[in-house]
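My questions all concern the structure below.
The complex appears here without one of its protein chains, the remainder shown in place.
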């Protein structure tokens, strides 16, 4: 029977007890896309070449946010992350794709840390570009893959 | 000439100087959608009826995150928010729509605060439901509308 | 008709909109007591005289916590506090009395900031003394007085 | 000879060195009571039934605050909590009783985390109800029980 | 008579009451130097040219830290900063000079915010380079200039 583990049988929210779980290597990767006007993407890519780097500021923001996940997401366990990486690609037209990867050796996984890293990186791109393009849309925020722990491996069904 | 105001002419990132701007009433609303399996949405809606409330936990998380925007988004000005609200609707099938609204009387707007509120609320729904559905997708994160300040009113071109 | 203003008519929690309220001088004072074994109080008072100061560490903690109120209490407005003070008295037997005072010029009051300052100061006394006395009890945490704003002045009915 | 371990022999405050202690399972439970006018309690209980839930917001706040204990209490060790729970009961008249429970596998205990969870949950109840009742009193904040670690088990002498 | 305003007449620390002071434009600039081996500086400068930017990461860190000043420095007033900038120069040999500038319209100044920005920027340079040079020294951390407020203008006596 599937159930929402963050609630007990009386419906009270709680931080799930993971003290009985094993410490294992856990990795999670997550995705977000940031879609904008072609001129905005060109500005980001030109900036990078010339003098200022939207994506690097957004990367620092995403890495720092991953470390704050336990303070942002109410039922998340605080974790001492072992590694956080954020990579960007773009379609040359109007979209930046963000892939984050988080690693930890712990009793619980880092899916939320990877999702927070990707989301805050995307939001920072928005912030850095909103003076020229307020209609930017962030989408396709989802887990790509996670491994480690009793629930084993998960891979997102269709690549978005 | 459009430019990215968060960089100076040498390409250095900076928090834009707003000390010369007027204090005005500013409002921003933002949107995010959370798409999941129909069973997951049913679980959220049932929970709400019975004993536990995913959406209320996500609302508290979104409101609290809005207040942390200045600590998450590197070039954002810290602001004393006057009001934060988060509303949910759902399509009865597989999607929860989140609309956040933030208000402030200040020298700069609250677009990022509204976007952070919607995003963290969406991420919290993910976290609360991930034990039953890891393939949830967050999308359509964008500004709906903002008013106040010199740049005036903005409305998102097409309702997503 | 009295109602809980932190919920809207549909029962959703929210940060109350204060943008229409006047900026006025607001002051709040709050109280907490910390009751312990007489030997523990003697140790605190002796320490102070000699070499180490439980109450000063607790004072710093309380002042710093007051500034974090907006991050701890979900529906609290973040505020730029103008002043925070914490005073101690003791009954010479087994109890330290804490009185905090917080001031701000803002659209909303600082009752919660004063209560957080007193509470965290009390909890820090507990922490600093728990190696010798785990049965310390914190009590009588309440607002003493507040002034400023439309709801005017409030004084706690009976001095505890 | 009993002494305050958070000070060295010269009276300087310090975070006690726990690096030589064993990692063991540690649990702490703490208590707080929130006493109010009967009408206020009725409002909370009615709200819960109908449309809005003071206690659930306070629960989320308490769980999140437990994770911030190391940032609030100066000499507390930061810990990766394994579990946080908050339960409520009420006397049907004028008082909500809060019991928090925190678990961790670590070199030091979680008494302060449990006390912070109970206290912030109590303070949030105050905040959510202060528009109708400013004379609410928080009391009987104390450790109920703790186990694990070299100092072994502690149970609060008299049930409050 | 000169006195330390962060203590009252009884010696208790406190956040000074600024509620009676005028809101004026306030600016502060601060300095820090980071001295390293010539090879390390060359690596930073080469990196910047090629593929990675120590100074930009350090800039983001310094700007974000300025916003956290009220949480780091116990008696500092939390402020809604209007502007934060960090500039770098280097002597072409072994030293990076950091100059930060912070602006606010408020009842109290931003000297500490400017000093925190410069210090954390310097500490981040250390962190980014410590894998190749652990003997880096941060020095000459001081206020350069401040203006605004009753105490008027201050300029550091000798340019360091």
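Labels for the chains are A, B, C, D and E, by order of writing; each one numbers its residues from 1.
In this text, a residue touches a chain if its C-beta (ideal position, glycine included) is under 8 Å from a C-beta of that chain, and two chains touch if they have at least 3 such contacts.
Note that the structure is a prediction, hence the values are computed from the model and not measured.
*Asks:* Determine which of the presented chains are touched by the chain that is not presented, and list them.
*Replies:* Within the full complex, the chain left out of view touches A, C, D, E.
*Asks:* Who touches the missing chain here, E:27, E:41 or E:57?
*Replies:* From the options E:27, E:41 or E:57, the contact with the absent chain belongs to E:57.
*Asks:* For the full complex, which residue in A:8, A:82 or A:97 touches the chain that was left out?
*Replies:* If we include the chain that is not displayed, A:82 is the one touching it.
*Asks:* Of A:63, A:118 or A:136, which residue touches the hidden chain?
*Replies:* A:63
*Asks:* Looking at D:41, D:75 or D:98, which residue reaches the missing chain?
*Replies:* Per the contact definition at the top, the residue touching the missing chain is D:75.
*Asks:* For subunit E, which residues reach the chain that was dropped from this view?
*Replies:* Given the touch definition above, subunit E has residues 2-7, 10-13, 39, 43, 47, 50-54, 57, 60-61, 64-65, 68, 71-76, 111-112, 115-116, 119-120, 122-124, 126-132, 134-143, 146, 154, 156-157, 160 touching the missing chain.
*Asks:* Can you name the residues of subunit C that touch the chain not displayed here?
*Replies:* Within subunit C, the residues that touch the unshown chain are 53, 56-57, 60-61, 64.
*Asks:* Can you name the residues of subunit D that touch the chain not displayed here?
*Replies:* The missing chain touches subunit D at positions 8, 12-19, 70-71, 74-75, 77-80, 106-107.
Simple rule for what comes next: only the chains that are shown with their structure count from here on.
*Asks:* So which one's got more C-beta contacts, A-D or B-D?
*Replies:* By number of C-beta pairs in contact, A-D is the larger.
*Asks:* Match interface B-C to one of A-E, B-E or B-D, accepting only the pair for which over half of the contact pairs are the same residue numbers.
*Replies:* Repeat of the B-C interface: B-E.
*Asks:* Comparing centres built from CA atoms, which chain ends up most distant from subunit E?
*Replies:* It is D whose centre lies farthest from that of subunit E.
*Asks:* In terms of CA centroid distance, which chain is the most far removed from subunit C?
*Replies:* It is A.
*Asks:* Report the inter-chain centroid distance for subunit A and subunit B in whole angstrom, where each centroid is the mean of the CA atoms.
*Replies:* Spacing between the chain centres: roughly 16 Å.
*Asks:* How many angstrom lie between the centres of subunit C and subunit E, each centre taken as the mean Cα position?
*Replies:* So the centroids are 31 Å from each other.
*Asks:* Could you list the positions in subunit C whose residues touch two or more of the other chains?
*Replies:* 12-13, 60, 64, 68, 71, 74-75, 79-80
*Asks:* Considering only which chains touch which, label the overall pattern as line, ring, star, complete or other.
*Replies:* other
*Asks:* Touching pairs of chains, all of them, please.
*Replies:* Listed by label, chains in contact pair as A-B, A-D, A-E, B-C, B-D, B-E, C-D, C-E.
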